[in-house]
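Here the complex is missing one protein chain, while the rest keep their positions.
Chain nomenclature is as follows: A and B, assigned in order of appearance, with residue numbering initiated at 1 for each chain independently.
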Amino acid sequence: MPSAAVLAPVVLPFLAAAVIAGFGITGISLGRTAAAAGAWSSAVALVAVWLPVRSSLELLLGQLGYGSALDLRLDGVSFAFGLMIVLPAAVLLTLQPRTWQETAIALLGVGAAMAAVEGGGVLLTAIAGGTAATVAVVLLETEDPAAPRPSWALLLAGWLALSLGGVILQVGGGTAVYSAVPVATVTGALFALLAASALLASCLLPWRMWPSKLWSRPSLRAAGISIATLYPLGFYLLVRAYELGDGRYPSPFFNVVLAMIGLGTAFSAAARAQAAATRREFFGEVIPGLGGFALASIALGTPLGLVAGLVILATASAFVACLALLPDRAGVASLVTVAAAVGLPPGIAFGARVLGVAGAFEAGDFLGLVGIAGAAVWATWMVAGARAIGLPGGRGHPAAETFPRVAMFIAAGTLLLGPAIAAFQLGFANPVAAEVMRSSAAPLGGGLTSVITVSSLLPAVTLFAPLLVIAIVAYAVSSTSAIKTQARPALFKLPSFALVAQARAAVRAATVPEQYRSILNVRELEAAAAGGGMVLWLVALVALAFAVTR
Amino acid sequence: MQPEAVELIVLAAAALAFAVAFSPRAASRRELLGKGSVGIVGAAAIAAVPTFDLALFVVLALGVVHSVVEGKRPLALRLRGPVVAVTLLALGAVFARVQGPDVLERLAAVGIVAGLAAAVGVLPYLHPIDPEEQLTSSPVVWLAFVGPVLAAVIVERAQSLLPVDAAGAFGALLIGLGLVNVVWGGAAAWLTESEAAAWRYSFVADWGLVLCGLGLIVADGQRAAILVLFSIVLCRLPLCLVSLEAPREKAVTRRPVNLVVAAALAGSAPFAGFAARLLLLRAATQLFWPLAVVLAAGMLLWLPGSLRLGRSLGLPKGRQAVGVALVLAVNVAVGLYPLPLLLAAHL
Partner (left out) sequence: MVEAAAAFVAWLGASVVVLSDGRRGLALGVALGAAGIAVIALDVAGPIAAGSIALGGLVAAAGRLGSGREGWHIMPAGSTPRLVLCIAAGLLALWVAAGVATGPGAPLRFTAMVVIGLSGARVLGGEDAPVLFTATGLLALSVALAAGTGLNAPEPWPFLAAAILAGSIAWISPRPVRAA
């Protein structure tokens, strides 16, 4: 396989965007066919390049000018994350109708996100990820300027922080290429910076952020694409951080803190989900919830945790497409989606959480407690899901962009894939663990039917297949007619939300006291500085002279 | 001639060509071409003259010429900046050349840095502006057209003028003033009432990065400075021109193009500003990493002001739309692959 082939998954969406824009400017809209071609060709190229070799394929072109060469790499990590990005985007671009402008911008976002996960070093990832963030903001504004969108400053802060981390690696270790960074360069402070940038890039924070808010937009065309392209990138950084640190984070402290943040994010989403007024609100919390669980698992620092986290992330990726296509009305599609989202046995989400909890116990020490807390949060999700089945649908988004059968197919697929979790782990997640945790003493075993961990064996097929049959039978003999759509009280309310809202309101309402306004008058300050006054200029000169001669 | 200066002259000429080609009014085009050509010749003269002192004469002459072209601000205000700049630069040169204690060398550094700030029109020597004034007679000429060449020449020649011991003070002063301008320019571009003032402050903020880059005496600092200067001359200036000539209904617009322009102005990826910021962070990390943290935090200040300025473009139509697209494309190209630009400047 020629190394230039790694360009294909990145370049094809850009090419499609250029063609669509070119025709669009001349008044010809190429429609969904061209969009689908752009996205699916990227996905096909990714698979076609990776599967034959199943090892790293690198393309190294010349220097770019900021200390980084154009280094694109396709390995297990970029393959897994590339699929998580491009598949939901391809599904959405194939089905949902868009203007040619939206299609072109969406494809640019897909291409940028693919470049971020194929970037061989931290700086390339920062540039491509920053581009994906910019494109996502533009896409969301193009669709509906009044609807919620991510804070651009927050996204920019994340990617700037990553850039800073990248240059520190370059200066300290001579390179920011993931596979070549000296381990000693990844200090605690630097890792904290990288972790902070990862958390900001995906907004993995225990309060309501854009991964949740975007689902409340009147239309979910741009929201789906934006979440599909941006949300996995923060996790990608955290996974690559293992590669930078030769299979581990600089200190177990970081594993614990990140796992707790993940757990906090999942719990916060669960708390909001169980208090949701509509089913759409509930679905809005699914991605942050899954993300929280994924973070908690990935942060465990073991191959098992990493694999569990990746499987959860892949499930979240499938749900991005599912939720964007799901209509806001009661029915089988909603029911199946709720069941799959909360991790009902024997779905793949269920299996991944089982692996995650097992991984937490195997990691031991404090992380064992994280496993117990994770189980409690999972229980909260189950309650929230049960409650959500009977909630009103919420504000329906345009029927033209919903495809209930496809949404149900995806949700049901995640349920049916439960027994195949071992195979999924073997083909999808294990190569990632092998790539970033080469030195780990505890590789995952098993095969297509079971997962073997350090201390236990999960016979996935023999355990989950009967469960699946039981679940199907149970569904067949039960009736959904008893489900009544009505408002339901929340199980509990978190006082912290009200406190945070109050604090925000107080900060926004804060003004300078009347008696100090003459001192802190910004307008007068500006007038004084910009007035070209002789006194100011002389005083400035004296101050400068004093500063360097004291 | 200094390669950096030559490159900046070419960029300024490109900006002038852009202004002439994409200006909506024919009368405005002729005027721009005439006055802009004088500016280009002046900038070229600054770079071409062999000594620091001759460059000062060119600056003085250019200042006088700029002060007498038709404009709304009083002559005294328009002449003040360049004359004070030449005064300070000349005093700096005197202090640098006389024998004496170290304090004189440090005062020389003060004179040159303050003179540069006065010539360009950044804090603490902001030139007063009139929102109704034409761009050709406004301080933006110094900030975005002549200033980049002047800065490249002054800093390069100052380094041979100043003794080694004073170079540290020189760099520290540039960085200090740079940070002040980053913070002030970023905040003021966001909060000031007048749109023209907001544009001016956005230039000031960019100049803050330039000063920091020039003050960081490593190659990456110089590279960052040249990239920021590129984005001043071939991104902010053309977009400023388009904005000032946009119809007045523009204030309410919030279209995708406004957001893309805002991204370019804010230095988001993949525009040239992002590559410049990367290089600046690299340079700061090499010298003193906490400075990189401060700079990274300061870089977030661009966003609110840029959103505002992006909206001020309205919806460009006709030849202006082509111009905006061209500016954005060039900035993306340089942002992704800045090496040719840096190699041309021998950096």
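Assume a residue touches a chain if its C-beta (ideal position, glycine included) is under 8 Å from a C-beta of that chain, and two chains touch if they have at least 3 such contacts.
Here the structure is a predicted model, which is why all the values come from computation and not from measurement.
Here is the thing to keep in mind: the chain we left out touches A, B in the whole complex. Interface note: of B:A61, B:A187 or B:L339, the residue touching the hidden chain in the full complex is B:A61. Of the candidate positions B:A76, B:A329 or B:L343, contact with the hidden chain is made by B:A76. Of the listed residues B:D130, B:E156 or B:E195, the one in contact with the hidden chain in the full complex is B:D130. Residues 534, 537-538 of subunit A touch the missing chain (whole complex, contact as defined above). What subunit B contributes to its contact with the hidden chain is residues 51, 53-54, 56-57, 60-61, 64, 67-68, 70-77, 79-80, 83-84, 86-88, 90-91, 93-94, 96-101, 103-104, 130.
One rule holds in what follows: only the chains that are shown with their structure count from here on.
Distance from the subunit A centre to the subunit B centre is 38 Å, each centre being the mean of its Cα atoms. Residues 62-67, 101, 105, 112, 123, 126-131, 133-134, 137-138, 141-142, 145, 152-153, 156-157, 159-161, 163-164, 166-168, 170-171, 522-523, 526, 529-532, 536-537, 540-541, 543-545, 547-549 of subunit A are the ones that touch subunit B when the two sit in their complex.
Interface residues of subunit B, counted against subunit A in their complex, comprise 77, 80-81, 84, 88, 103, 106-107, 109-110, 113-114, 118, 123-129, 169, 172-173, 176, 184, 188, 191-193, 197, 220, 223, 254, 256, 259-260, 263, 266, 268-270, 274-275, 277-279, 281-282, 285-286, 289, 292-293, 296, 299-300, 303-304, 307, 336-342.
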